[in-house]
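Have a look at the structure below, then the notes.
Removed from the display is one protein chain of the complex; every other protein chain stays in position.
Moving on to chain A:
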Amino acid sequence: MAALDQKSPNVLLQSLCCRITGKSEADVAHQFQYAVRVIGSNYAPTIERDEFLVSEKIKKELLKQRRDADAALFSELHRKLQTQGVLKHRWSILYLLLSLCEDPRKPSTRVGSYGSVFAQALPRDAHSTPFYYTRPQSLSLSYPERSALAAHNASSMGTSGISSLGMYPLNGPGPGPSPQPLLTGPQAVADPARGTRLAWALPITGAAPLNPRPTTGPTPGPTSSPASRLPHRQRRDGDTSAEISEAALVRDILYVFQGIDGKFIKMCTPENCYKIDSKVPMCKSLRDTSSRLAELGWLHNKVRKYTDSRSLDRAFGLVGQSFCASLHQELKEYYRLLSVLHSQLQLEDDQGVNVELESTLTLRRLLVWTYDPKIRLKTLAALVDYCQGRKGGELASAVHAYGKTGDPHMRALVQHILSLVSHPILNFLYRWIYDGELEDTYHEFFVASDPTVKTDRLWHDKYSLRKSMIPSFITMDQARKVLLIGKSINFLHQVCHDRTPPGKIPPASKSADSPKDAAELFTDLEGAFQSKIDAAYFDTSKYLLDVLNKNYQLLEHLQAMRRYLLLGQGDFIRHLMDLLKPELARAATTLYQHNLTGILETAVRATNAQFDSPDILKRLDVRLLEVSPGDTGWDVFSLDYHVDGPIATVFTRDCMSHYLRVFNFLWRAKRMEYILTDIWKSQMCNAKLLKSMPELSGVLHQCHILASEMVHFIHQMQYYITFEVLECSWDELWNKVQQAQDLDHIIAAHEVFLDTIISRCLLDSNSRSLLNQLRAVFDQIIEFQNAQNALYRSALEELQLRAQYEDTKKRREEEGEWGVTAEQETAENRRVQDFKDTIPKMCSQLRLLTHFYQGIVQEFLRLLMTSSDESLQFLSFRLDFNEHYKARDPRLRPSLGATRGRRSSNI
């Protein structure tokens, strides 16, 4: 078998000739000679020795014939062949088979159509599918063969072997008319393109009718063929010493496009750009053009690097992932373009180089073809730069910012990326506003949740907006609404334990919107998206308010607060005070909560409060504040209202402490009113009794004056607190609550209400000095009560003693004795004298009290004047309606004038 293996090619060739022609060895002598010549002259193959390339071509060929199954079969067979590894020149045999391949659908056409393939070879748009044009199917040896045949078989014309194209049809009909049309028709068109190659392939024949022109004159073969061969060789190999040919550069550039270093154009790392080897000789224009083209490779590398580094980064999040995916999509389009270019180049190699005139790949063509892709890549690179280090909504904002361009192509590109990028955000959003679920593992959505917050603070603290993550195409208002919708749903679920889906809210399946919808929604801000959010907002909030009002009686609780903690229920408060008076007069340390609770219940039962719902009354409780030494019960007593569950969201701990402060203040003011009533009562009762003591009238008159001064003050204060503070604020609150669209509105209105009350009741830090004066006024009132009580006590005692004395005197006289003894009379006179002596003391004490009181009131008025709050200024006018204090205190005048001056200047 070794012998056979070593059999010379000639022998094999001869057998082949015999085999194919089906004749004996002798008969095939001509053919054999011809074959030996051809083979001998073309020993070195002109194609690349690449098995893979050849196999790929075969596959392509099969695909082109729409035989996909066969292509698969071929790959399988080829793989088998490779594994066996017996053949050394697999590519060679494969190539041979490929060359001999014929499309079974058009068996008779042995001629490939060259046509003007390059004229429309590359479609402008890189998006469209690559355009593969038909390969030449056969590399036929038409001319020499024809001439040989003519010489050998027919020999009718006796051609010299230099038959021209133009002549051939003429001498055709001679030997055989029937096959002629088959050969001449299409070939006449195609031949010009093929001629040069043929000349190169068959130099020995010397018969080189290369000229496309139908010249009849014999052209000297040896001179023309080397001339045509030389440039091609240079062109193909590019390794000549002189200059690099353009073709070599094109090949290089195509590699560079993919970010692979070429032979001459290499990545220069320190400068981060592609550079052409400066040692390589090259003309300047080529150098310029290729460096311009190399930019594409640089841009590609940049985008590629970003996607490569990011796509593995799991923490980059869904938005980032879809950004990378969109970049990949764009890159894929780019690769498609490259593959078209490559196949073009490949084709040129296949065909040889004879088509250079209009159809080869030149740098200039590349420059034109890659113009659009370059702009796209530039945008992508800029986008990648801009998006560096951003994620989630921030990333979407960044992309969106790039969509604001006047170039419609760029805008379409960015819009497309944006739609992909915003799709996950939209999904988050729908999950959130329809289900209230937050599936944001990578913190990309603009709603953040704090898992450490307990349910009682869910509404206030659990969810918040991540400002940086709000995409720029979503307004702040929308973002807030989105936050509120989801929060409401969660609130309903977790706090109200209400799992029934609100009727009108669309089902969550809507969230399966495609990216396209996402883009439409986000760009059409005025329309669908806005209305969708608005609808969800409206429905959810309304449902939540309904639940709170119906199931949890939010409004009733609000009213109860006002009635009990803000002393709105007058009869109840009065009665409670009546009942509590003896208890609270004691020291604070001796009070017991259970006693007070009992009293509270009694008060409730005795008044209209009993008609309130038991749920509210159950929450009402007594609370004792912290006791400091010397406090009486009045100082530490306080009512309390228990809140829990959903309504605690409105009545927070802060709110309740505000309520308690206000209650404390109101309770104090109420007590003053109560005390003054007592004072007035005792004055009325005692006035008649003490008429008999004219010496007291001066003191009593003083008392009356002071008391009415105080009554006036307290009445005005009460009026101010009740009507100007409580009622006005309450009315505002009630209106707002009625109009509220969501829970936040109610909470805000309630807070405003409390703040207003606190500041108007002088409880905030700004009016501390005012409050101190008011406290002092209250203290004076209490002191006055004590003083007056002492006065009445001693006066009544004296009165009783005098009455006793008179009685004894009368009784004695009736008995017929001396009414009084001298000693008794002197003792009585001394006692009366003593009592009279105490009167000036009382007078001075009262005067002192009055003086202090008036001083405090004047100071209070002065502070009121200077305060910025209008209602407080009005209060000062009301308190000093007849300018009584103003007349007494010169300090009030200038300040008043100053205020007036300021006011007029303001106007």
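Worth pointing out:
Here is the rule we go by: a contact is a pair of C-beta atoms (placed from the backbone, for glycine too) under 8 Å apart; a residue touches a chain by one contact, two chains touch by 3 or more; residues count from 1.
The rule is short, and it goes like this: contacts and distances are computed from a predicted model.
Remark: of the listed names "Acyl-CoA N-acyltransferase", "Splicing factor subunit", "Kinesin-like protein" or "Mitotic-spindle organizing protein 1 isoform X1", the one matching the undisplayed chain in UniProt is "Mitotic-spindle organizing protein 1 isoform X1". Annotation: of A:101, A:606, A:624 or A:782, A:101 touches the absent chain (contact as defined above). When the whole complex is considered, the residue among A:63, A:77 or A:803 that touches the unshown chain is A:77. Here the missing chain is touched by one residue of A:31, A:322, A:569 or A:686, and it is A:31. Along chain A, the points of touch with the absent chain fall at residues 1, 4-5, 7, 9, 12-13, 15-22, 24-26, 31, 34-35, 38-39, 41-47, 58, 61-62, 70, 73-74, 77-78, 80-81, 84, 86-89, 92-104, 110, 138-141, 145, 148-149, 153-154, 175-179, 201.
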